[in-house]
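Heads up, one of the protein chains got dropped from this complex, but the rest are sitting where they should.
== subunit A ==
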Amino acid sequence: MPVKLQQSSFRDRTPEFLNVAERLKKSFSSTQNGANSASKAEEQRFAVAMQSEFNKRASKIGFGIHQTSQKLSKLAKCKLSTSLNPAVAKRTSVFDDPTMEIQELTAVIKQDITALNSAVVDLQLLSNSRNESGNISSDTTTHSTTVVDDLKNRLMSATKEFKEVLTMRTENLKVHENRRQLFSTASKDSTNPFVRQRPLATRSAASASASPPPWANGSPSSSQLFPRKQIDGESQPLIQQQQQQQQQQQQQLVPLQDSYMQSRAEALQNVESTIHELSSIFNQLATLVSQQGELAIRIDENMDDTLANVEGAQGALLKYLHSISSNRWLMIKIFFVLIFFLMVFLFFVA
């Protein structure tokens, strides 16, 4: 056998075992082995079929969760890279692309998580129905419930990661906005779009709903909201002429900015709604896994409890036995006494 890698401190004895088995098999007769296997196979077929159905679905879900977490890590890396290069000039006009990619990825992951959520619920229903259908061993039921719980836990942690990534994204966008404002010329109405401001709200009368933040409200205000956003990140300090020039440029580029800003606004809106939906998923999961409890118990803890319980039960049974046997003696005595009185009565009367 070849020497194994450096971490190995164990030996594989399987080939040796199989050799021994081969050797022994030759010395046995082979006739007796045929009949047993067929009958055993029949009775286990149904159970095995159900079990393997459960197993297949469980492993599919597990695989799905694994893939989703991989996508999540890719998403996190994407975001990280955009946040790490805020000062690069080219990026400020180009970061539509990563945004699109990020948004796509986000949507895909959200779909995945919702699908996995429903799959886990289905799996739980399947296992419940199977457990109630009977002739399954108690160990199997425990096993299937544990598998379902484990999958729920992993899905929940994946969802949590997703939420964190989205929060990080929101913060990154915030930081970007702030940074863009820093390099804008000092203008009085350069506002932080993230803070709810009354003037904006009054200006945008046709607001869609209560929740979307003010910056999403309509294009007419955008030209005033973001008058200076054209400017590059690491700009040279702006002087008056440039300002005027830029004003002119901005007028021309307003439509461009508009769409760009609008897409960003939409992106932010999406983020927020996604977070809302995620919270609902969270609540659902929380109710499902609320019975989990703390799993930081040791392997041998249950044994001691069981032992103590069994001993207690044994003691109780012994006591009961004593009481029964003593009752019997008592009954016999009473019986004899009654017979005695009966005899005396008969004797006297008769």
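Quick note on the criterion: contacts are C-beta pairs under 8 Å (C-beta built on N, C-alpha and C of every residue); 3 or more make two chains touch, one makes a residue touch a chain; residues count from 1.
In the analysis below, contacts and distances are computed from a predicted model.
> For the chain omitted from this view, which of "PIGP acetylglucosaminyltransferase", "Elongator complex protein 6", "SEC1 family transport protein SLY1" or "dolichyl-diphosphooligosaccharide--protein glycotransferase" is its UniProt protein name?
UniProt protein name of the non-displayed chain: "SEC1 family transport protein SLY1".
> Could you tell which one of A:Ala21, A:Leu256 or A:Ala316 touches the chain left off the display?
Looking across A:Ala21, A:Leu256 or A:Ala316, the contact with the absent chain belongs to A:Ala21.
> What does the interface between subunit A and the hidden chain look like in terms of residue numbers?
1-4, 6-14, 16-17, 20-21, 24-25, 28, 33, 36-37, 40, 44, 47-48, 51-52, 55, 58-59, 62-63, 66, 137-140, 142-143, 146-147, 150, 153, 195-196, 295-301, 303
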